[in-house]
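Just one protein chain is left out here, and the rest sit where they should.
Right, chain A next:
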């Protein structure tokens, strides 16, 4: 579904991504794990067109994404839940979800999708008229995911969904990622919480300062001594 080949990204003179290749197949949950500064967020931002690669190619369902502007990426079926949630803080929950459906014109189905999202995230329904900035961190994360799902994506890019959340909420968020995936959306998940991410993912890539150090089945990586020592704390 998504193929990334020899990707290189520079921030000015800094070479952040040094020739990375990976792919995501339809229906999978694939996770990119690694420490701060490994380049996880950069990769997601490059896929969704917010950054331009200096070399390499990204293709989605056979189409080259390199020249597609950022606002056209959701039209192609890729939704990005950015790091730090980035909800529209002064709009209501309802308006946030409406903005998510910006690219769509099918009014009845938008309504239907919103109901589906409320089914998965009942807390958003309770707070539908609330100003989004007043939600708790976990609710904001749910809203950011809901907003992304409103584009009806085939692939959803999740950037550190567990960041800054209480452990109980982290479990809840990961359950929701699983639910979203069960409903047929492919997931590319970037996480620092390697343990959690490896538990729900099918496959994983371990990043280290701009290149892929390890890759494979998530379950195998979970017991890999190298991974255990570096990312799972023992």
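Quick notes on this structure:
Throughout what follows, contacts are C-beta pairs under 8 Å (C-beta built on N, C-alpha and C of every residue); 3 or more make two chains touch, one makes a residue touch a chain; residues count from 1.
In this section, contacts and distances are computed from a predicted model.
Of "Nitrate reductase", "Cytochrome-c peroxidase", "Branched-chain amino acid ABC transporter permease" or "YceI family protein", only "Branched-chain amino acid ABC transporter permease" is the UniProt protein name of the chain excluded from the display. Only one of A:100, A:138, A:161 or A:210 touches the absent chain when the whole complex is considered: A:100.
Annotation: of A:39, A:53 or A:74, A:74 touches the absent chain (contact as defined above).
Only one residue in the set A:40, A:127 or A:147 touches the chain that does not appear here, and it is A:147. Listed by residue number, the positions of chain A touching the unshown chain are 48-50, 69-75, 79-80, 82, 86-91, 95, 98-100, 102-103, 147-148, 151.
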